[in-house]
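See below for the structure under consideration.
The complex is shown incomplete by one protein chain, all other protein chains being positioned as in the whole.
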Amino acid sequence: MPLRRLFAVSSLLFLVTLAVSPVKNALRPYRFIQREFRDLGMSRATSRKAMELYANRPVAIQQIWLRDFEDRVDRCTTCHLGVADAAMRGAPEPFRLHPATFHTPGGFERIGCTACHGGEGLATLQDDAHGVAQENIAPMTPATFIQSGCGRCHLSATVPDAPTLSRGRALMERAGCYSCHAVRGHDAYRSEAPPLDAIAIKTGAVWLRGWLEDPRAVDPNATMPNFHLGADDILALSHYMFGRPAPDALARRVAAAAGEPLGDPATGRRLFSESRCISCHTVDGKGNGSAPELGTIASAATRGWLIAFLRDPHAFNPRTRMPRYNFSDGDVRDIVAYFDDELRDFDAPADVLEPLRVNQTLAAKGATLFRNAGCGSCHASGPASETEKFGPDLDGIGDRRAASLDFGRRRDLPQTLTSWLVAKIESPRSFADGLRMPSYGFDADEQRAIVTALLAHGAQAVPEKLRHSATQPVAMIPGGRVGELFSRYRCLSCHQIGNRGGDTSTAPLTFEGSKVNEEWLVDYLLLPSSLRPILPERMPILKMSREEASLLADTFEKFYVDPSIVEDPFAGRAESDRDAAEGERLYTTLGCRGCHIIGMAGGYYGPTLTEAARRLKPGWVFHFLKNPQGWRGDIRCPNYALPDTDALRLTAYLGTLGSSRDAAAPATGKESTR
Amino acid sequence: MRVSLASRVRGSAVYRSIVRHGTTATNRNRSLVVFENLFLHVHPVKVREKTLRFTHTFWLGGITLACAFILFVGGIPLMFYYHPSVPQAYRDMKELQYVVDNGVFLRNLHRWAAHAMVLVAVLHMLRVFYHRAYRPPRQFNWVIGVLLLLATLLLSYTGYLLPWDQLSLWGVSVGTSMVKEAPFIGERIRFYLLGGNVVSENALLRFYVLHCVVLPVALLLLVSVHVWRVRKDGGVQGPAGAERKNEP
Amino acid sequence: MPDEESRDGETESISRRDVVVRLGVGACALAAAGSAAVTLDFLEPKVLFEPQTTFVAGAPLDFADGTVRFNREQKAYVIGTAGGVYALSAVCTHLGCITRFRSEQRMIACPCHGSQFDLEGNVVHGPAPRSLPWLEVSENASGSLVVETRVIVPQGKLFRV
Partner (left out) sequence: MSVPIKIVESNDPMADPWRVAIVRPDSRPSARATEDRFVMTFPHLIVREVILFQLVLTVLSLAAIFFDAPLLGIANPLETPNPAKAPWYFLGLQELLHYFPPVVAGVLMPTLAVIALVVIPYARINLVAGPLWANASAKKAIALGAAVALVALLFGAFACWPIVVPTLALGIAMFATRGWERATSVRRLLWEVTLPEWIMTWFVIIATLLTVIGTYFRGPGWSWVWPWENAPRG
């Protein structure tokens, strides 16, 4: 080819090639999407002004820059143009209005998009932004697990408006995940599982074998999963456990108790019922189920052990949630007599509680097995710092890339973090041979909840100022005598105080002193009764002394108070605001009756208000009425956005309740609050 | 109209002050094109016809030079969008990809040109070797060529860290731990190179300065010498045996 | 690939050769011009990481008569009066220092060269050549006051609450 022609051809080729990128650039998809949005907006606009706003929208990359939030940049709104545009309700994606949630529409500028949805905020291309099958890009969190986003900032166990997350966290706590897996913020976690030193004085080899074969076949409430141990392994483990010497003090107590005569089963049954044992335990499946099934307890533990345990459960398992009841020696004998009489497995072999004659060789083998299976992570007797974290760290698990995960044999799974996590929880051993984590038998909903909780563990903690714990002040647990009482009666097993405690009770105690009258509380502690007709009696009669009850009530009154709740809401208000009659009218018009009982009439959902004045302090009532969800996020009482005057009138009305039947009690109650 | 405009421009005093040769295709004017031009005057006015043949040199040196030119010219705009700091350096890659117009094209071009330059420079060296073009009087130019190859490798390698992704970090970690193995001075060299004991933000800054200032200047100087020596040593040399056998 | 250009080939159609060369040179020129344009486009920042020029000052009811609030980031005062609300730039018109509100004297003072302004922005004292500009105040969908620091409005233009 002549040089000239070659030059011309090559120049043209050069020109065309160089033009490709600018042309590609000019055709970037977001430009078309923005034009489409403009047309859609103009067709939906209701006013000329709105129409002009749509028409004059420049075609440009939109971004939310969150300087205080890891310097995040979310460009999602480049295409998702209608997220905060009320005119885009129900519009086709990507323009649809974001559904209203706790943080939207108000929070876009503060928390952006990727904080909840994941994905690559910087991207302006759909697949990249959504992290579709790209190793270097964070994938979007599937909608099923969206509440994991809440958990990045909301670190407390229960998060209002995020039931799946809260459930997942509760399940992880109860299943003992943190025993084996290190997770930031759960370093001090200890499983409730009993130390195994005292097995030989508690139960027999036959029962233990049955338990090791499948804990949940023995007790459906068991948290311990089935480790699918072979018969040889079970034998070896049994020999090891029976070979461990029980602590002398406990052995002596059990031996002494075994010699005691049996009490009266009928009294025992009454005590069993009064003590509200089934607030936690079950009997033949009836009860709460957060503690062992007691239907065959007499065939699971020796009489001596049961007596000694009931007298002081904390000596046997310092981590148990069970309170130490103030039973007399006779009470305990009666209860165990009741167990012996009725709560036993009548089909069990006679030697079910016979101890094992230990073979040292097998015991040594069992010791190795015990260590290798990680039993000690839950069952060790030492403090948290001494137990080895048996499994891999779960810190940052929520930000792991699918490419960095070991899918092992599970080639069937989609290459995503969420499917990996679900499969890991569903059948952990399906990934490879020799994996040690057992299956906990969670159902699909539970798996979803746990994965949601896991995904909330980001690679790095969100900045301090975005972490949310306002409704969950740090628990203040007193020391000294009161602290002993707290521990003895295990208040925190059921009640929440600040960021700690169980969820069995509906009443957190963080600001109990601001809420209830001291006199009422003393009476309640001595003889509790359910305030909510819809709920079964749950607070046990702990048989505490009046002195103990007064001490506890006094502590609540003095220390567990919210300074933002005023003592006397009527101070400095007009006299008319105290119009109880007007309050009664409001009570009717607002429909409070639908949930609350006063006297004989009313709904069953909320707490009874018959003796409201004796129980509740007016300052708290006023505070609560102004914003029920501010007191606790999951309160169902509607927020009527009452003006101060109305809230005061209602408070005044509630202040009169209880005086009609029993004039003395409310009077003292009122005096105490002034 | 157009023609007259063009000729009027060519006739203007300003144009004449810049371009001194005439437009007609005389050999004098063609000579002037070359030696009146700073950038072309490294060429002789006339060249041997046979050196223009493709198989004579396969144009490998020229391709290397073209790559270097593309890297120089393309690298400058990229610098406008780059901060040698952590984690902004990585984010800048995303900005180039998602926000800056044609940013991803320029980054790709720079990356592929860098790889191509290393590859073609090696091929160029092999070609020179097998054509025995390193023989006197070209010995020194061969040495310059070896230095140029090293400079090219270093440029490519220092650039490798700049995106601050996993590939960069670990590529550089692996490479610099090889340096560490040098007896006596290895640790020291690595310490100076990285500005610390691990690949960190200091290393990023040092690599950035090396990549954008020190090594390009060195390369520019060496290339000038290299090209100038090519001419001084008698022009490009093709196959050594060619004269012996194929010429009539 | 020997080229055909030689002394004896010049009688061949000069014009065709000319066109071919011009085509090549034209394509090169076009490519160069395009590259220049693309480079300019490349250099234009498409997103900015700068403080927003607008800020939400708060609810109109927060600005009772005499309220003066300073917004540090956008460098503006939002001032409530009986007749309404207005916003005032906090950048001294002298040399660009950030002025401060002195609540005890109820005036705005510049710490650099001692310029003083009253709450309307007028120069009371000092080297400042002009009064502080008033900024646009409007209301957003949720009823909060929004100040746009880029738009200057004539002095005295209150946002009526």
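The letters A, B and C name the chains in turn, as written, and every chain counts its residues from 1.
In the analysis below, a residue touches a chain if its C-beta (ideal position, glycine included) is under 8 Å from a C-beta of that chain, and two chains touch if they have at least 3 such contacts.
Just so it is clear, the structure is predicted and the values come from calculations on it, not from any experiment.
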For this session: From the listed residues A:18, A:551 or A:590, report the one that touches the chain absent from this view.
Result: A:18
For this session: Among B:100, B:169 or B:193, choose the residue that contacts the chain missing from this document, as touch is defined above.
Result: B:169
Problem set entry | Per the touch definition above, residue among B:9, B:143 or B:220 touching the missing chain | B:143
Problem set entry | Which residue of B:19, B:70, B:205 or B:222 touches the chain not shown here | B:70
Problem set entry | Option touching the unshown chain, where B:8, B:48 or B:188 are the choices | B:48
Problem set entry | In chain B, positions touching the absent partner | 27, 30-31, 33-34, 40, 43-50, 52, 59, 62-63, 66-67, 69-70, 86-87, 90, 93, 97, 104-113, 115-116, 118, 125-126, 129-130, 132, 134-140, 142-143, 146, 149-150, 153, 156-157, 160, 163-175, 177-183, 186, 198-200, 243, 247
Seminar exercise, completed: Touching the unshown chain, chain A contributes residues 3, 6-7, 10-11, 13-14, 17-18, 20-21, 24, 134-136, 401, 403-404
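By our rule, only the chains that are shown with their structure count from here on.
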Seminar exercise, completed: Per the C-alpha centroid definition, the whole-Å distance linking chain A and chain B comes out as 63
Exercise. From the C-alpha centre of chain A to that of chain C, how far is it in Å?
Worked result: 49
Problem set entry | Shared interface positions of chain A, touching two or more other chains | 21-22, 61, 73, 75
For this session: Would you pick out the residues of chain B that each touch at least 2 other chains?
Result: 95, 99, 101-102
For this session: Please give the residue numbers of chain B that touch chain A in the complex, ascending.
Result: 91, 94-95, 97-99, 101-102, 105, 165-166
Problem set entry | In the complex with chain C, residue positions of chain B that touch it | 49, 53-54, 77, 80, 95, 99-103, 106
Exercise. For chain C, which residues count as touching chain A in their complex?
Worked result: 1, 3-5, 17, 20-21, 23-28, 30-31, 34-35, 38, 41, 46-47, 49, 142
